[in-house]
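For this depiction, one protein chain was excluded, whereas all remaining protein chains were kept in their positions.
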Amino acid sequence: MTNIKEPKKYEVIGTRPLRPDGTDKVTGRAIYGGDFEMTGLIHGKILRSPHPHARIKSINYDKALELEGVIAVVTADDLPVNPDGNISIGYSRGNILAKDKVLYVGHAIAGVAAIDPHIAEEALDLIEVDYELLSAVMNVEEAMDSSSEIIHENSFMKEFGEMTVTNNNIDEHFQHKMGNIDKGFENADLIVEGKYSTVMVHQGYIEPQAATALWRTDGSLTVWNSTQGSFPDRDELSNILDIPISKIKVVPLEIGGGFGGKIPIYQEPVAALLSKKAGNPVKIIMSRKEVFESTGPTPGGYTWVKIGVKNDGKITAMQSELAFEAGAYPGSPVGMGSLCVFAAYKCDNQLVDGYDVIVNKPKTAAYRAPGSPNAAFGTEQVIDEISQKLGIDPIDFRMMNAISEGDRRVDGPKFPVNGLKQVLESMKNSPQYQKKLKGSNKGRGIAVGYWFNVGLQSSCSITVNTDGTVNLIEGSTDIGGSRASIAMQAAETLQIPYDSVNPSIVDTNTVGYTAVTGGSRTTFSTGYAAHLAAEDVRDQMIKRASEMWGVPNDSVVYSKGQFSSDADPELSMSFKELASQLENTGGSIAGKGSINPKKVGGSFAGSICDLEIDPDTGKSTILDFTAIQDAGKAIHPSYVEGQMQGGSAQGIGWALNEEYFYDQNGIMNNSSLLDYRMPTSLDLPDINTIIVEVPDPTHPYGVRGVGEANIVPPIPAIANAMKRASGKRFYNLPMNPPAVISKLNQDL
Amino acid sequence: MSKKVHVQTIINGEDVEFLCEPRQSLLECLRDVIGMTGTKEGCNDGNCGACTVILEGRTVTSCLVLGVEVDGKELTTIEGIADGEKLHPIQTAFLENAALQCGICTPGFIIATKSLLDHNPDPSEYEIRWWLANNLCRCTGYDKIVRAVQESAKKIKAQAGG
Partner (left out) sequence: MKYVDYERPTSLKSALDILSEKGDVTKIMAGGTDILVKLRVRSEQPDLLMDSKEIPELNELSFNHDTGLTIGAAVPLYKLYADADVKKYYPALVDSTTIIGGIPIQGRATVGGNLCNSAPSADSIPTLIVLGATASIQSSGKLREVPVSEFCTGPGSNVLKSNEMLVTINVPAPADNSAAHYMRFIPRNEMDIAVVGVGSYVKLNASGDKFESVNVSLASVAPTPLNVTEISKFLSGKDVNDENIEKAGQLAKEASKPISDMRGTAEYRQHLCSVLTKRSINKSIERIKGA
């Protein structure tokens, strides 16, 4: 393993080449999930619950089947039975097609396949469902109240790792602690606490979920879809449909955004079951309304934070309670939020309690640093409050308490080398922070955020072409330019030009297991696998050269794209020359690389936000914004900046206007891109970026994934800016104009 | 059963004829009837701009146009922007400025940019942001898209001058 101490000089890494898939994506030729076509294709639509919580008494679809053009209808009865009562698979199947109860508006009930999508949609109206309505539980406070309607009658709360006999809407309560929290608070000169609430928001990818399934008569299933991970999809299809993975092939098409939301599968099993009945390939594309109501948003909930500090600025105690909405089935990102809530701060006394809470809303999914923004909305505001009270610059205060290598995170692990202090330093030295912000109703806020990043399995293979180019075969779907960043690492290792690497993203039958494009892992892990495959190719090429030249293997060196031998200075050959001779010297060369990195360095990010509030309307305008992030080593700086800008934009939207707006009946009222207000080009300022590079020593090129941490700090940075602009502390998201006006008028 | 209507149109300079039901949008006709899938669907109600095409010289969201309406009309789609294999300067500028991440909104943005620069060859940053406000991008935060549009304007001017 390479250990990088000093910045290295690279040929390819750090440059900004064009992405290999670029031409297809600017000409409309790239094939995304919804663009797939094949002979015999028919179209599916899904009937969804109009009620947030109801028992299904009966479903009758006879009339739908009679409609001309309708070919098949499926319901939960077409899913495999669950005799062993595996609760987790039961939940997975339940979210695909509701069995006895519907648990949220938008919950799938039946699938229809027809010769065209309009007929399939008309057929949905002909399906009769008889419901017995139940009262809905719509937020964590309500759900944690023991008198609330129980959503899962047969499941029990897990507490501190043990199953209890309590049947309530809390799926799990866990705790992390270190030191002595009481003593920590006793030693504090100042204690600040607050409860900070957020509401459900969506990833907002522009491409709705789209999938086509073909179930052949030989029992094999092929799925073409838009996904963040074809292998996890394959495994999940195997679980849900109870067929072996060897019978399933998932072919990933181009993906139009995911941000975590295209990790789970939704309509794929329904399309598969419809295909099985119909005998045709079935394509299902979600509507935007379905995307909002029936996929996995990220939760609302609360983060209560209490921090004690000495007058000199040293933090003595940090305590938090986080309760997040899981949605209709367990699995909110509260666990991840709890790891991030105090990650930036060194403190010996910490206590964190987390609650995963079931509510009658769609099952939540990952969204860019899942859980961390919700947690930071609390922590970073309390930290800001303390720094204001102590009269210390907010960056200095964070620097005084910043974690270092070897410090412990509340859940146990010690921090490896990290770039938090360098991020803070860059924030302080940034042009924006150096400039004074003047004028009334204006404020500057800063915040930092953390994401731990994951490793997980990746595989690549590289084959050598006779013209000296190579084919790079990978399994990571490319959402934001990862073909480029992975190919660049292969080119660097092989010492060949970037243009000589032709990347292909292939199906689950064609490359080794590769986990999701998510967790900020792709450039790290798949890049690492590409590097290993490139090393394998290089070593085989060295061996081939030694055989051709009849010199010892260890006398051949490969440097600057040339093979040469210590044994004879006359012997020299370029990569391209050797590639052209492979056929007659033993045949083609293929290298492979597989990895499952366990110790991955996380990434810290910071935001600086200057904004102005219109005191009459409550509208906030962002005047200037800088995003700072530790990229370890920026492989393709443009795409690193792009991640930082994109994460910032999503954070800004989340802070100011985005929300799932539910009425009293548990119905989302704003399930369109008109009323779910994501930022337009006119709502955002230029987003300045500063890339910090503190290499991760566990990666051959020092990479740290940059996909996620950048969404964390914008939200509290905006809240802190609003505090400084208005004098008011904001405890709830979104901080939209009505909320600002009601806050400004509060104490008047 | 439903009745289909014959539509004759010009798409990217070529005569195209197709049959469609009146309820089928232009977007659906382009994608599912004619097989031109470069134009994307993001919302189907005019709020994301992924399906933007140029109809009779004006950008429209093709999800809010019926296929039958384009009879006798002229259209430009993303497939008609490049000159054969030679990319249009806007396409090159989007690539060079890393103005796309997932790329699903890109055809709509390129079409909208084409129409902007046809109307206003030298737009200010505000004018760019205003013109493109009907096109949502969730990946980039628009920063690099704005740079790409500015770069496109320069490239087009240089091309015209040279």
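Order of writing sets the labels: A and B. Residues in every chain begin at 1.
As a convention for this text, a contact is a pair of C-beta atoms (placed from the backbone, for glycine too) under 8 Å apart; a residue touches a chain by one contact, two chains touch by 3 or more.
Owing to the predicted nature of the structure, the values given are computational and were not obtained by experimental measurement.
Q: In the intact complex, which of the depicted chains does the undisplayed chain touch?
A: Over the full assembly, the chain not pictured touches A, B.
Q: Of the residues A:Thr212, A:Thr469, A:Gln643 or A:Thr680, I need the one that contacts the missing chain.
A: Among A:Thr212, A:Thr469, A:Gln643 or A:Thr680, only A:Thr680 touches the chain that is not shown.
Q: Among B:Val68, B:Ile90, B:Leu117 or B:Ala148, which one touches the chain that has been omitted from the display?
A: B:Val68
Q: To test your reading of the contact rule: which positions on chain A touch the chain that is missing from view?
A: Residue positions of chain A that touch the missing chain: 118, 121-122, 616-619, 656-657, 661, 669-670, 674-675, 677, 679-680, 682-683, 736-738, 741-742.
Q: If you put the missing chain back, which residues of chain B would it touch?
A: Those residues of chain B that touch the unshown chain are 2-3, 5, 21-23, 25, 44-47, 49, 52, 55, 58-61, 63-66, 68-69, 112, 115, 130-131, 133-135.
By definition in this document, only the chains that are shown with their structure count from here on.
Q: Could you tell me the distance, in whole angstrom, between the mean C-alpha positions of chain A and chain B?
A: 29
Q: Can you name the residues of chain A that touch chain B in the complex?
A: 16, 18-19, 21-23, 25-32, 34-35, 37, 68, 118, 203-208, 254-259, 285, 287-288, 479-481, 636, 638-639, 641-643, 645-646, 648-650, 672-674, 678-682, 684, 686-687
Q: Given the complex with chain A, which residues does chain B contribute to the contact?
A: Touching chain A from chain B are residues 1, 21, 23-24, 31, 35-45, 47-48, 50, 77-79, 81-82, 87, 91, 94-98, 100-107, 110, 128-130, 132-146.
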